[in-house]
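Only one protein chain is missing from this complex, and each of the others stays in its spot.
Going by the order they are written in, the chains are A, B and C; count residues from 1 in each one.
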Amino acid sequence: MTDLASVFELPLRVYYEDTDAGGVVYHANYLKFMERCRCEWLQDLGFDVARMQQQDGVMFVVRQAEIDFDEPARLFDQLVVTARALHVGKVKLVVEQKIYNHDKLLCKATIKLATLDCASFKLTAMPTALQGALAR
Amino acid sequence: MTDLASVFELPLRVYYEDTDAGGVVYHANYLKFMERCRCEWLQDLGFDVARMQQQDGVMFVVRQAEIDFDEPARLFDQLVVTARALHVGKVKLVVEQKIYNHDKLLCKATIKLATLDCASFKLTAMPTALQGALAR
Amino acid sequence: MTDLASVFELPLRVYYEDTDAGGVVYHANYLKFMERCRCEWLQDLGFDVARMQQQDGVMFVVRQAEIDFDEPARLFDQLVVTARALHVGKVKLVVEQKIYNHDKLLCKATIKLATLDCASFKLTAMPTALQGALAR
Partner (left out) sequence: MTDLASVFELPLRVYYEDTDAGGVVYHANYLKFMERCRCEWLQDLGFDVARMQQQDGVMFVVRQAEIDFDEPARLFDQLVVTARALHVGKVKLVVEQKIYNHDKLLCKATIKLATLDCASFKLTAMPTALQGALAR
């Protein structure tokens, strides 16, 4: 069985745009941080999301998300977002994602994605090479 | 036992800002729509989130979210977002939220919130009257 | 000469997503409020931006913006955004937009837009009927 243990990490900074009047990062924006991480992860594996969309007509969409917001992130914090494949199928990808402020875990999520045909919005298989790369 | 069945509804429109290059609403923005609905729901029950924050020093934060993204919403769609209390505690509130495009269910979520003291970010009881109003 | 005096008004509410850690609405979000107003204005004149994009392959893009941020808007404020055509050309539209909190003017902008062909991103004439409606 394939071991899906390799973890990708993206550092990012919190700006004013990410925060709200509560003084901390607005909860929905953690999902944005996670998506940035997934895009850079695919890029790191050799797959550019823009090229996938334009050339292959394929894009990932989020089908389900479960997120625990444990600790707040604040203005100008330097965070690390991680991504790790939990399951890789032909059209499905399940990713575990975490957001850290140094050693402190702020947020943890399981994100279920699917690959769609950009024009029809119907399920379509992800490129085989990507499937292999994600499962490695 | 209290019946927590009453459903609050907020109509809203999808604008360019809500969409992404996939041509549909960006997934994280459904959480924004749900938060708008919760704010108007509290307002409808007589509780203004800005006044709660300034006068009582209390605010709701999202602690956990489980969301199913079933169907996409598109530019200029007229949606309806709903909120219904599943559980009302002293510091905890669990809300079921749905987003519809006419009869079609696009998105469904369970949002777990807690009331925090705005200054210390520690758990604090929500106003008793609000607790009663939510549970009605 | 056409009198371009008619003013369109859109009421809207400030939510957490619109604010930042400074406690007030994040400056870039006023541009979002103005765009919502322009979309509803076009709709009020009989032109749906989504249908224009899909059926006519035409969309408005902002080419230039000059904005004065005079007073802050705060969480849960009920605002009014206005739009008024200053100039209507074949491919160009200049709009004066203001944002009010009751009588207080918070923000004022001149927004220059152009109509583009959605596929080529080249300038293309706006529908003649829209040109007439805007200039009325």
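Methods note: a residue touches a chain if its C-beta (ideal position, glycine included) is under 8 Å from a C-beta of that chain, and two chains touch if they have at least 3 such contacts.
All of these numbers come straight from a predicted model, not from anything done at the bench.
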Practice task
Indicate each shown chain that the hidden chain touches within the full complex.
Solution key: A, B, C
Completion exercise
The one of A:32, A:63, A:98 or A:112 in touch with the missing chain is A:32
Fill in the blank from the handout: Note that chain B touches the chain not displayed via residues 16-17, 19-24, 26, 28, 74-75
Exercise for the section: Determine and list the chain C residues touching the chain excluded from the picture. Expected result: 21-24, 27-29, 31-32, 35, 53, 59, 61-69, 72, 118, 121
Exercise for the section: With the missing chain put back, which residues of chain A would touch it? List them for me. Expected result: 13, 15-17, 32, 35-36, 39-40, 43, 48-51, 53, 74-77
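Here is the rule we go by: only the chains that are shown with their structure count from here on.
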Exercise for the section: Taking each chain's centre as the mean of its C-alpha atoms, give the chain farthest from chain B. Expected result: C
Exercise for the section: Select the chain whose centre, defined as the mean of its C-alpha atoms, is least distant from the mean of all protein C-alpha atoms. Expected result: B
Handout entry: Separation of mean Cα positions, chain C and chain A [Å, integer]
Key = 33
Handout entry: chain B-chain C separation of Cα centroids, rounded to whole Å
Key = 27
Exercise for the section: Determine the centre-to-centre distance between chain A and chain B, using the mean Cα coordinates as centres, and give it in whole Å. Expected result: 24
Fill in the blank from the handout: Note: chain C residues in touch with at least two other chains are 16-17, 74-75
